[in-house]
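Below you'll find the structure, written out as structure tokens, and then a few comments.
Only one protein chain is missing from this complex, and each of the others stays in its spot.
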Amino acid sequence: MTDQKSALVVSAHSADFVWRCGGAIALHQKQGYDVTVVCLSYGERGESAKLWKQDGMTLERVKTERRIEAETAAAALHVHDIQFFDLGDYPLELTRDDKYKLVDVIRAVQPDFMLSHSKIDPYNTDHAYATQVALECRMIAQAWGHNPGQKVLGAPQLYLFEPHQTEQMAWKPDTFLDITPVWDQKRAAIECMRGQEHLWEYYTRVAQQRANHFKRNSGGQSGGRDCKYAEGFQSVFPRTIDTL
Amino acid sequence: MTDQKSALVVSAHSADFVWRCGGAIALHQKQGYDVTVVCLSYGERGESAKLWKQDGMTLERVKTERRIEAETAAAALHVHDIQFFDLGDYPLELTRDDKYKLVDVIRAVQPDFMLSHSKIDPYNTDHAYATQVALECRMIAQAWGHNPGQKVLGAPQLYLFEPHQTEQMAWKPDTFLDITPVWDQKRAAIECMRGQEHLWEYYTRVAQQRANHFKRNSGGQSGGRDCKYAEGFQSVFPRTIDTL
Amino acid sequence: MTDQKSALVVSAHSADFVWRCGGAIALHQKQGYDVTVVCLSYGERGESAKLWKQDGMTLERVKTERRIEAETAAAALHVHDIQFFDLGDYPLELTRDDKYKLVDVIRAVQPDFMLSHSKIDPYNTDHAYATQVALECRMIAQAWGHNPGQKVLGAPQLYLFEPHQTEQMAWKPDTFLDITPVWDQKRAAIECMRGQEHLWEYYTRVAQQRANHFKRNSGGQSGGRDCKYAEGFQSVFPRTIDTL
Amino acid sequence: MTDQKSALVVSAHSADFVWRCGGAIALHQKQGYDVTVVCLSYGERGESAKLWKQDGMTLERVKTERRIEAETAAAALHVHDIQFFDLGDYPLELTRDDKYKLVDVIRAVQPDFMLSHSKIDPYNTDHAYATQVALECRMIAQAWGHNPGQKVLGAPQLYLFEPHQTEQMAWKPDTFLDITPVWDQKRAAIECMRGQEHLWEYYTRVAQQRANHFKRNSGGQSGGRDCKYAEGFQSVFPRTIDTL
Amino acid sequence: MTDQKSALVVSAHSADFVWRCGGAIALHQKQGYDVTVVCLSYGERGESAKLWKQDGMTLERVKTERRIEAETAAAALHVHDIQFFDLGDYPLELTRDDKYKLVDVIRAVQPDFMLSHSKIDPYNTDHAYATQVALECRMIAQAWGHNPGQKVLGAPQLYLFEPHQTEQMAWKPDTFLDITPVWDQKRAAIECMRGQEHLWEYYTRVAQQRANHFKRNSGGQSGGRDCKYAEGFQSVFPRTIDTL
Partner (left out) sequence: MTDQKSALVVSAHSADFVWRCGGAIALHQKQGYDVTVVCLSYGERGESAKLWKQDGMTLERVKTERRIEAETAAAALHVHDIQFFDLGDYPLELTRDDKYKLVDVIRAVQPDFMLSHSKIDPYNTDHAYATQVALECRMIAQAWGHNPGQKVLGAPQLYLFEPHQTEQMAWKPDTFLDITPVWDQKRAAIECMRGQEHLWEYYTRVAQQRANHFKRNSGGQSGGRDCKYAEGFQSVFPRTIDTL
């Protein structure tokens, strides 16, 4: 019931939010938003190869390491709140109760916008599943008959953040966000991902390429606003505006 | 080199701008934009059935009638400038010189955004052709080697306004604009189209349906900003922003 | 084993069949078809906002109200049979037994054609799910090894009726049905939906717009059969015919 | 102004109408339609390899041979009228006057439906171009201001007949036509194509496969109407009907 | 850890692998690959109409007959290993444990490439489901945290084999494989399918049509390698190569 702006990230595995929308998180925190991150799993089985190559590794240790990494990265991004649902990965599966728990978070946050994965990902079925769940829970959160008396959800935009190998995922960005002011924070968060060091430079280059696209679309050869780092997003829903 | 905001509409036939973006025109004029409309043809052959059913009608008379209608409608919308290229319709065709003339207008206007037709229209090949020309001329206007010394164009958005039978045109709106404050002007402009009276109510209903969609996407059942009339648009290029 | 023509509507929530294919139902009943409607849920949680805003409302009361509304509307349309599966909504989920129950209905009805929702709906995952179930159960009903001895299903068309915000659902109508002769019945059925009065005029306008499209595609400016109200449908399967 | 039913085929090269819709032509002639075929070119350069391998072949001789083949095939199909525009192939190009000549034919025929190529063909740009021209000329034929006083065209369906390698052309049939009653005529017409004997069996198999699809979609395992030969078509425009 | 080449086929029902990739299987066996086939179900309910028409048929007898047919066909193709998961059909459903069993097979085989169904099939939801499962299990097999210590999977291509009515399944082949050298084996395997004799000639014609496409794409009119029988496949993932 306040005017506090807020946003919600639904991340299939605990590192996704860093690579894919760490800039958006830090930037909106800086602008006064409260950004909540939900990690549906730790990516403990499928996205922790480096840890598993260590002798005597156990599932619990992997999860602990991944949680620490994610919390450290979240701190670097000044995340308002991070929640770990610990639902398991490869494959990720939610029961109806798991979904209701996510609905509870959505209603508590009342996000101005949500962020999740691309709709298609033949390499990683957890990603597309997380987005499907995000849409389903957004719908439930809008239902007046779900936990009557609670404040129902409005109609927040769902932005799909950038997947790996965008073209294979049929992901088309319609929005480029200038994250130059918070790049240092995103890079710091990226460097918390000690198990995936091979991706640090990769995602730095992604941000540089998207900055080029930002410039192209804000002026091209005749100028264009400068931008050193950017993130791209695809909108699921139409915008409602007063000026084109 | 001034801060005057401006927009440019590229209309295949002289009535298209009224039905499809009359609200956007009036609204932006009201907000201080200078909106220029280019009518590539009068739609004199293909979109003037009622006139042709009159005895002794000639091509010149049809064109004159259509021009008067368009000018009257433009006045109702407070259009800053309307230009008639008189290039013929059914089919519409532009020579290289015709395109350069449109480039001249684009450069003179330096639009913050452009408006044109859907990319596909199996019913009306002039429409898709006009959009193809708009993109081509936008590109030429950006070329430093075209009329060197002139101010080159930046990277304005091209919005595709709503076609008739949207689903057959593969047109998907990503933007709804609230035109309630200027609806009376749009309706007045629509009523200038005396030869197409059967469409007055049709396009009034379009605006009402889009208002429903505006509300759905700005809040849904839990509220949503009120809106009585709206227009929908599809963006060709990504947006570049600082806040999601 | 008779020549009685029949049709089957699979409706995710109890009001969907009214807005989306009430005309088709009434028209085919008038032509001698037996039309059966299956409401998988009452839409009691997600599509009954107005009821939930009343003090002391309970789930059972909402379901009762919704059932009465749907039955009254069905009567206005002269529906042959309406069945309520009461499977819950937001989200709708069917077990294997629930699916078999739907298969039983399909086999009993032996429909000449089926009707259900669009394949995609990011706003409402129940809708796309219902269509997926309709296709799955159509397949099971065709299996000779399912309840051997029962009459297996042939290959009825599945028509997808019109969703809200068609362009966002990637729904493209390939068929317009003239429902002018039964419009009064559809309007009466619509007015049974007392909880969604804000949609009465909306869906009346939908029918008027589709009538315009009917005329366009049956003759255009050179005539075209008159039509005041129509409904649009998208076919899933090819037609098999003797004359183009 | 009569009730005579009619159809028009727009064929890029002089043999296309035989392989792709010979059955539809013969069937509708049998049903009392007058079917007119327009061959925009003879396919003399690009689709006459066998002739060009003969010593001393000339362009004129190829055209003569191709015309004789087409006329003989047309006779086998009982084509009402066949016209050769002789516009050249590889590439096919139409001037505005060429298009107006096609418009004249369309208006004279007043077809109940039209037939042409797939919209996409990366192997053969003439094919997609012919369809684009067919749509453009259909539009011009509907224009009251084109040759005022002539009877304008209504809104005939445009069916896209089956291309070679359908999946590469993004061609999806929505209509299967049973051509069993006229198969002997189609086979006879096919055998008139002496320069392309390697395709006789190929297109016979196409008809057999489409018959299987006809059966699948008219009843499947539970029956399905028998059909030995069929042709597939994709509709460009929606249908307008009174019964689903 | 050897250099033995291998491939894995994931077949929803026990006959699918014969019609759709029997040639690829026999050819690669001949080239020294070990090809494993997993039949997720026998297709006992939905794809055994002929058996069910016999008096006194039982589910167990159908499964036995189908298994014998599949084993005989596999022998004709020299399949290295065929496994029957017996998970039921119409609808096919896999639990998490069933998926892990498939993952076990994938890891044991370490396939150089995998084969499964088209991604879409409105006629048969088991098919698309099998492909979704194949992608999901491929992902799990790549996870270092799944059964740590086992050899994880690399990144094998997943080829989608040819469905019935390709255009309705949005299946687009990007690869044609010449199976002429093993055609006799495929035909022999096809003839093992005694319950579906109506499809023998159908799939022989499919192979002949694909051979025509093979020739078209390997040289066209100017030559093209001869090929009498071929199979088509759609690749899910990009290729990685050293020469275009």
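Order of writing sets the chain letters: A, B, C, D and E. Residues in each chain are counted from 1.
To be clear about the criterion, contacts are C-beta pairs under 8 Å (C-beta built on N, C-alpha and C of every residue); 3 or more make two chains touch, one makes a residue touch a chain.
Since we're looking at a predicted model, the values are computed, not measured.
Asks: So which shown chains sit in contact with the chain we cannot see?
Replies: Its contacts among the visible chains are A, B, D, E.
Asks: Pick from B:R67, B:K101 or B:H146: which residue touches the chain that isn't shown?
Replies: Looking across B:R67, B:K101 or B:H146, the contact with the absent chain belongs to B:H146.
Asks: Considering the whole complex, which of E:F176, E:Y203 or E:Y229 touches the chain not shown?
Replies: Only one listed residue reaches the unshown chain, and that is E:F176.
Asks: Just checking the interface: what residues of chain A touch the absent partner chain?
Replies: Missing-chain contacts on chain A: residues 49, 123, 164-168, 170-173, 201-202, 205-206, 208-209, 212-213, 216, 221.
Asks: If you put the missing chain back, which residues of chain B would it touch?
Replies: Interface residues of chain B facing the absent chain: 96, 99, 132, 135-136, 139-140, 142-146, 148, 158, 236-238.
Asks: So that we can see where the missing chain sits, which residues of chain E does it touch?
Replies: Those residues of chain E that touch the unshown chain are 7, 24, 27-28, 31, 113, 142, 144, 151-155, 157, 159, 173-178, 213-214, 216-225, 227, 232-233, 235, 237-244.
Just so we're on the same page, only the chains that are shown with their structure count from here on.
Asks: When I count C-beta pairs in contact, which pair ends up with more: C-D or D-E?
Replies: Most contacts of the two pairs: C-D.
Asks: Please decide if copies chain B and chain C contact each other with the same set of residue positions, more than half shared, or with different positions, and reply same or different.
Replies: Interface between chain B and chain C is built from largely the same residues.
Asks: Chain A to chain D: how many Å between their CA centres?
Replies: Result: the chain centres lie 52 Å from each other.
Asks: Could you tell me the distance, in whole angstrom, between the mean C-alpha positions of chain A and chain B?
Replies: Roughly 37 Å, centre to centre.
Asks: Could you pull out the residues of chain D that touch at least 2 other chains?
Replies: If we look for residues of chain D contacting two or more partner chains, we find 142, 144, 173, 213, 216, 221, 237-238.
Asks: Could you tell me which shape the graph of touching chains takes: line, ring, star, complete or other?
Replies: Chain contacts: none of line, ring, star or complete; other.
Asks: If two chains touch, include that pair; go through all of them.
Replies: Those chain pairs satisfying the definition are A-B, A-C, A-E, B-C, B-D, C-D, C-E, D-E.
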